[in-house]
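What follows is one structure encoded as structure tokens, with my remarks underneath.
Complex shown without one protein chain; remaining protein chains in place.
Labels run A and B following the written order; every chain starts at residue 1.
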Amino acid sequence: MDNFEENIIKAGFILPPPPTVAGLYSPAIITGNLVYTSGQLPLKDGKLIEPGGKGKVNEVRKDEAFHASRIALLNALAAIKSVTGSLDNIEKIVKLTLYVSSENFFSSQHLVANGASSLLHEIFGERGVHARSAVGVTELPLNASLELELIVQYKP
Amino acid sequence: MDNFEENIIKAGFILPPPPTVAGLYSPAIITGNLVYTSGQLPLKDGKLIEPGGKGKVNEVRKDEAFHASRIALLNALAAIKSVTGSLDNIEKIVKLTLYVSSENFFSSQHLVANGASSLLHEIFGERGVHARSAVGVTELPLNASLELELIVQYKP
Partner (left out) sequence: MDNFEENIIKAGFILPPPPTVAGLYSPAIITGNLVYTSGQLPLKDGKLIEPGGKGKVNEVRKDEAFHASRIALLNALAAIKSVTGSLDNIEKIVKLTLYVSSENFFSSQHLVANGASSLLHEIFGERGVHARSAVGVTELPLNASLELELIVQYKP
């Protein structure tokens, strides 16, 4: 039996409560056996985590952002659980998209994304192997350092 | 019976004709019971609307861009209708992605996106509650202020 929440704890993290949203949109939406999450920020208890969650990322702040990508990932998983009831019916992580608020000349968005990708592997093992895009953008909501979205396949 | 086009009129708008494209790609594509739109700009009668549809968005131009996101949304809905025949068979808005051409220090892309999200709610009610990502990019085609894409679930 898979117990993906237990794997989150083994990895040293805790699944947060589902993200709150204004009501016009939802943290996640189910269509068929796919779940699409909204873009998730590196928020913890409603605040961007310090120091990696805020502002533009550059070479110096790369490791902080690596960690922040994991916090945003946990929020995305919490969003999924809020509509599926459990993480244990996730069959496959399909796609991860990471937008990194990037200073000019910072071109290691893929290394930032490895934070989330490696945590997906720790939690979901083979089922966590996903397609991925990582891009560097100008600005993100609330001056966040990054925004992460997932598409996953689950067993309804 | 749903009549989503009537709701567009009640909201003070008119569904435009479907977006024209060069022929190499399509305003929207159906796969199974999902429709993916191409990225839509805030064009009206073939021109970017003034003043909110052009140029980079900043704090001062936020409300103009809020309105522009609704015009881009209407183009996305027109794109969907062009391949499904009607908006009334839309079962669910799955995902909205909004790219906002953003000046440095502008970090309210989510407030711009609320223009489109709230209009989706006016038109589709509960079916309009969607997953959403809003990001700030450097530049967009034709110097547009924003580009919006939708994924919707429909009944074939």
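Things worth noting here:
The rule we apply is simple: contacts are C-beta pairs under 8 Å (C-beta built on N, C-alpha and C of every residue); 3 or more make two chains touch, one makes a residue touch a chain.
It should be emphasised that the depicted structure is a prediction, and the values quoted were computed from it without experimental measurement.
Residue A:Ser108 is the one among A:Asn89, A:Ser108 or A:Ser145 that touches the chain missing from this view.
With the whole complex as reference, residues 32-34, 92-96, 102-110, 114, 117-118, 120-121, 129-138, 151, 153 of chain A touch the missing chain. In the full complex, chain B contacts the hidden chain through residues 22, 24-29, 31-32, 36-39, 97, 99, 101, 137-144, 147, 149.
Assume only the chains that are shown with their structure count from here on.
If each chain is reduced to the centroid of its CA atoms, chain A and chain B end up 25 Å from each other.
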